[in-house]
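Of the protein chains in this complex, all but one are displayed in their positions.
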Amino acid sequence: MSPLDINIIRSKFPFLKTIKNKDFIYFDNAATTQKPETVINAISNFYTNENSNIHRSVHRIGAVATKKYEDTRWIVKDFISARSAEEIVFTSGATEAINLVANSFVKPMLCETDIILASSLEHHANLIPWQMIAKETGATIKMLPIKKAEFIQNSLEQEELDYTINLVELKEFLSTHGDRVKFIAAQHISNVNGGIQDVKELTKLAHSFNIPILIDGAQAAAHIEVNVQDIGCDFYCFSGHKIFGPTGVGVLFGKSLLLKRFQPYQYGGGIVQRVENASTIFREAPQNLEAGTPNIAGVIGMGAAIKFITNVGLQNIQKQELSLKKYLRSKLNKIEGISIYQGHNSLKLNKLFSSPVFSFNVNGVHHYDLAVLLAENNILVRSGDLCSQTFMRVLGVSGCVRASLSFYNTRAEIDAFLLSLKKAIKLLKG
Amino acid sequence: MSPLDINIIRSKFPFLKTIKNKDFIYFDNAATTQKPETVINAISNFYTNENSNIHRSVHRIGAVATKKYEDTRWIVKDFISARSAEEIVFTSGATEAINLVANSFVKPMLCETDIILASSLEHHANLIPWQMIAKETGATIKMLPIKKAEFIQNSLEQEELDYTINLVELKEFLSTHGDRVKFIAAQHISNVNGGIQDVKELTKLAHSFNIPILIDGAQAAAHIEVNVQDIGCDFYCFSGHKIFGPTGVGVLFGKSLLLKRFQPYQYGGGIVQRVENASTIFREAPQNLEAGTPNIAGVIGMGAAIKFITNVGLQNIQKQELSLKKYLRSKLNKIEGISIYQGHNSLKLNKLFSSPVFSFNVNGVHHYDLAVLLAENNILVRSGDLCSQTFMRVLGVSGCVRASLSFYNTRAEIDAFLLSLKKAIKLLKG
Amino acid sequence: MNSQANKIIDSFSFFHSWEEKYEYLIELGREMSPLNPKFKNDNYLIPGCQSKVWLYCEKKNKKLYFYGDSDALITKGIVAIIIQLYSGLSKKEILLEDEDVFEIIGLRDHLSMTRANGLNLMITKIKQFANN
Partner (left out) sequence: MNSQANKIIDSFSFFHSWEEKYEYLIELGREMSPLNPKFKNDNYLIPGCQSKVWLYCEKKNKKLYFYGDSDALITKGIVAIIIQLYSGLSKKEILLEDEDVFEIIGLRDHLSMTRANGLNLMITKIKQFANN
């Protein structure tokens, strides 16, 4: 595909072209992305033409709905290069996916002397579930070592702090405590600084100590190509609404053999073979992990979102985002007193690329004040702890402003953002 | 409101008027209902104009989305006459609501000598979760006594079996074992026979022994007025997709004091006040029970569905359904060899009313064969165990055919259904 | 394509409406040689179909012979066709057979629209027998 025509791209997103919103600059894409028309239409079309409950039906409409739902499993499988569609479980989002692994797979095998490793860079969704099962079982949760002391060169050849997992230190730790570590959970890309972890090496290291690992891909799947076979991880998850799809739906990838060992997490219709008054025989994964009527329209909408991404091409998306990122970064650097907590790519493969997420603070200015004044200028950014309080503590701040871009954003929007930012700083510094 | 104009009503449902589906007769409403245009539009409109993540945002679009989401809590509160919006928890469906109560409220207080009561009439969603927490804790699950031996008069003054909970027997049981019973779970309306339980009396009885009770209203909320204060129950739940709303969303009502005692069921963003590496302080109910990005569009769509119901008027819906029910029942009765497992209204208040759900078998004919041949005639019914294997056992059958109507169905559709049914029986009986 | 398949296709070619096809399918089910009742137990049940399907396999002279039954007539007709197709073949022949007779006789669309019939589960089971 040739370079993206940004006008064509933007015209595919009703939110970006509707008159009501034409003055808004949406820089909150790490929170949730806008939806292409094809996704919105897939949902309307389902409710208009094919709406029916699935799996247990002998009628035509039910069969069509079932097929569309199950086809999406294949679409997802191809999207993340899983081995088979049976490795794909539909959840209500990344949060449920992680809770599912924590409760149905990890918790049953934990005992008091065990350790779970997560990182202080994690979104709460990939931290609290591990804390809680540790608490319930008496196991310990420890933080993965972070390189934060090392200075590295960023994409503009400047020195900045490297917040990636320190695999050397981790290896040392595992050499002495590896037998006690029962699970590792880590992010693929950070929602705070867009930094990319070397999840492939991390997985290799975990597996060399026979430790299963989950990668939280909530911030990755819309930005880089995900290949779970190449990564080698046991579990991978993401949310539909962050990859241009609907809310209320997400994906858990799990290796078949491991999914088979899951206790169902929720119980209800569609997951049983035989029910007596006091006991039940269940179906196999992934069906036994999707109790009750699922978010059928949501799953189908997510399928449309993935098709949209594939049509545009992740390569193209990356190219566009890289260009926006470099532009914004170079301008942002010039703002006096700014601290930018931007991550980098620990893979070194494509040294310039990390996702276009910019978290920052300006000396002497509160992030909340900045975000409010930006919002008054119709610039939609996020502020606060970004559901990542432990990361904030690593950064030594209570919160920050986050401008998170997507490939449909433009340089003109960046310019407007910078103008408003400067105005706001001026107002606040008095 | 004056009697419903069925043509106007049907014109509001894209599924019913679209050319593609014009030959279909949708009699599978207990599985899922069709959606009015206002619901489909509410979803598209959200994604087109207001799409944003909620609760943690300082920007305008985020605030609008948050307001619409939170307003729906009030809409639901009014719909089921809860005391306050804080009693409303959004879930992914009735199934998750029940699992939430089982895991976060009931399980922590169970010990080996305890008993949970559910009925053999329950949908799997309201049976298996109780079985499983009983199994995990060593507690016992027992079946609520059913009146099935008694013959009662049905709406056409015929004798039929009464499958409602036997409150007299239950009282006796509780008098001797009441102190061991820690929870009662029962349906409001059956998905198999449409029978209505006297949940108010049941609740009174439970409370006289200080036993908390959950009512599964998945089959009730689209058919009768639900008033949780009048019923008095501690918990009540239903699914959006069965009340003309979207898939992937549902409601748990819980009394505030009890919800406050819930352990969060899932952990993630939006439910925390303070997170350390190893521990977390949570927010209060209902927020702490809605971890992660919720199904924002789904919740808003469900709000639109409730507004739709309120506009049409449940009284009008009931009137219409009662008329359809009587018509179908009188015709169905004439089919040779048919056994109709239709429920009745244990409330006796409105003797004629139960929900328009018809499960039946025809002597010497398999329910699967009937459903397939009906489907070939574009009549969409359900067959099998209806996710209610224990109820099937009470009925003494392995499955049945279920034709479940909604107020938008017509007498003409009933006539076509009957014609096809007779043709199918003839073909199958040879 | 084996000769059994051709025979089935020939017979069905007379019928054009789905009603006639189903009628014939049901007839095939009715005429199928019955399964010895001692095999009508859970060991020979194919799980996951909405109607009950039993399938029993016997080996004679390096060939497999199938016997089956179902409590539903339409399903029984499908069982009858599958048995007619695969009975008397060698393991290898069974594994090689991938012609979709149901497609050709014009019932595939109907039958896979009503997935709960377990058509695919039955064929999978047959191939499993041949793989052991």
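We call the chains A, B and C, going by the order they appear; numbering starts again at 1 in every chain.
Everything below uses one rule, namely that a contact is a pair of C-beta atoms (placed from the backbone, for glycine too) under 8 Å apart; a residue touches a chain by one contact, two chains touch by 3 or more.
This one's a predicted model, so the numbers in the text were calculated from it and none came from an experiment.
Of the candidate positions A:129, A:301, A:343 or A:399, contact with the unshown chain belongs to A:399.
Of A:197, A:361 or A:383, it is A:383 that touches the chain left out of the display. Checked against the full complex, the candidates A:54, A:192 or A:373 give a single residue touching the omitted chain, namely A:373.
Across the interface with the omitted chain, chain A contributes residues 366, 368-369, 371-373, 375-376, 383-384, 398-399, 427-428, 430.
Following the convention adopted for this analysis, only the chains that are shown with their structure count from here on.
With centres defined by CA atoms alone, the chain at the far end from chain B is C. Chain A and chain B have CA centres that are 33 Å apart. Note: centroid distance chain A to chain C, computed from Cα atoms, is 46 Å.
The set of chain A residues touching two or more other chains comprises 56-60. Shared interface positions of chain C, i.e. residues touching 2 or more other chains, are given as 50, 113-114, 116-117.
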